[in-house]
Structure formats: C-alpha cells, structure tokens
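Read through the structure below, which is laid out as structure tokens, and then see the notes.
Every protein chain but one is kept in place in this view of the complex.
Moving on to chain A:
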Amino acid sequence: MITLRGKLKKDPDVSNSKSQNIPSKRVSIRDKLLIKEAQEMEQTLPMTCQVTFNDPHCLYEFTLLIIPDEGYWCGGHFYFQINVPEEYNMIPPRVKCLTKLWHPNISEEGDVCLSILRQNSVDGMGWAPTRKLKDVVWGLSSLFTDLLNFDDPLNREAADLFSKDKELFGIKVKEYLIQFAKR
C-alpha cells in the first residue's frame, strides 16, 4: 500500500524541502484519518448505498446515493453531499440532502436531523470522535427505516400529516419521489 509516510521516508528531499519552505503548515489530521475511514466505509457499505468521490484526491468531499429497498421511500434515488471539515474528527461531517423529499427528519431545503451529526449535544447521542464515516453512512441510510422518527421532526408538516392520515402521507411521499427522486 502506498502511504504518505512511506513516500516521505523513501524521498527525504521532498519532506525536507516541504518543512523548510512552509514550516508552519500542519499535516492535516483529518486527511490522515480519512485514508483509513474512507476505505472502511466503502468496505462496509450498506446494500442500499453508493459512494462517489468527485475528486479522488479529496477524501473529504463525496456524494452518497441511497436507494431504500423498503419503506415509504422505497426505490427513490436520494443524494447526499458530505463534507468533512478540517477540524474532523473533533467535529462531525456536514451533510446536505441534494434531493427534495417529504420526510419528517429531512427538511425540503436539505437539512438533515440525525443525532450523531449534532456537534453539541448534552444527551451523549451526538457526535463523538470515536465515530467514523461508516457510522454516518449507516445513520443516513437508517433514516429511511429504523431511525425514521416522527416525534422530533424537522419537517413538522410531514410529521403532522403522518399522525393525521398515514395513507395521505404515503401518497405525498410518492408524489415527491416521482417528481424529484426518480434517478
């Protein structure tokens, strides 16, 4: 396997010139962590998920496609943009849903309500540096199944409709799906 450390060891001139020219530049902890985490994420990807790195040299920016195989959103194509900030893993990745959908925990603007993505939480359910990219992917895919939560909604209208009329809720989800999430 080609690693940065191995490469620097083999080519001492590179590491020397770098540290001389820009002595204050820190090596990104995030990038070091992501080398392992991105690989692990791809190896443990749920059946319903696909990951695309827009730039193979940037492990901190990628798109996640979820195609749920059960539940209200079954068969839809839902795209998520995931950005891992420089301060990772002290702070969580930032997630935006690119596909418009009708979901109690995802707003129509694409904001996602998932406990492990919360930076500051007092209940111990939020982000922790022990979590990894694969946990984020599994969490997002579970929002369409196990983690679907109508009690603490981001899209209140969606949750209200569900409690009033489940059939109508299902119809509205399908309408959005056909209009925005076919491919």
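Definition applied: a residue touches a chain if its C-beta (ideal position, glycine included) is under 8 Å from a C-beta of that chain, and two chains touch if they have at least 3 such contacts; residues count from 1.
Definition applied: contacts and distances are computed from a predicted model.
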Hidden chain of the complex, named as in its UniProt record, picked from "Exosome complex component RRP45", "Casein kinase II subunit beta", "RING-box protein 2" or "acetyl-CoA C-acyltransferase": "RING-box protein 2"
Chain A residues that touch the omitted chain in the full complex: 19, 26-27, 29, 32-33, 36, 89-91, 119-121, 124, 126, 128-130
